[in-house]
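Note that one protein chain of the assembly has been removed; the remaining protein chains are unaltered in position.
And now, chain A:
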Amino acid sequence: MTSRVSTGTRPGARFAQFKLVLLGESAVGKSSLVLRFVKDQFDDYRESTIGAAFLTQTISLDDTTTVKFEIWDTAGQERYKSLAPMYYRNANCAVVVYDITQASSLDKAKAWVKELQRQANENIIIALAGNKADLVAEHPDKRAITTSDAEAYAREAGLLFSETSAKTAENVRELFTAIARKLPLEQAGARNMRSNPRQGVDLRPEAPGTQGGGACNC
């Protein structure tokens, strides 16, 4: 005659890990966006990425939900294009970047979106980032792609969209947060949540009688 009911008013905190890939033409500012997001820094001159940089960044959506991004920042140069599928193949989300002062970079971005929608995980969350907004703020005539055009395209293609500036940090964190909010936390929770009961250990000190020899060594 023993029953057990658990009706937590607040379930345990959620922690989910997602793979994010950055794609886009060379020199649109992919690495700069990541640098801003992860280290809150900006370099005016950056060498082009030869390879795929790997970084992690954790953000809290609220006091119970933590999302950790595993970011793959890929090389934008054409000669490495064929390697991109290695990085977007298992990605949960992608940030496709273009340079709002370079008309051709949006075409390239659109090609990436198309490729992602065709080849990547069908549930992939794609965000379109029109970077280098700071250049336009200073010299409005430098703008090559209007916000409304890009917005219309993003809406049509079902993408998150914002114009960003890695230099001024404008909309950078907001962009990644928006992605995190759109990620399927509930479903992914089971898969991506690292809640291995075996790893569980009572971390609180002064808990006599509860510290077995099996305390985890990690």
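Annotations for the structure displayed:
One rule holds for everything that comes next: a contact is a pair of C-beta atoms (placed from the backbone, for glycine too) under 8 Å apart; a residue touches a chain by one contact, two chains touch by 3 or more; residues count from 1.
By definition in this document, contacts and distances are computed from a predicted model.
According to its UniProt record, the chain left out of view corresponds to "Inositol polyphosphate-related phosphatase domain-containing protein" among "Thioredoxin M-type, chloroplastic", "Large ribosomal subunit protein uL29m", "Ribose-phosphate pyrophosphokinase-like protein" or "Inositol polyphosphate-related phosphatase domain-containing protein". Taking the complete complex into account, A:K39 is the one of A:K39, A:H139, A:R155 or A:K182 that touches the chain left out. By the touch definition given at the top, chain A reaches the unshown chain through residues 1-15, 38-39, 50-60, 62-64, 66, 68, 75, 79-80, 82-86, 193-195, 197-208, 210-211, 215-218.
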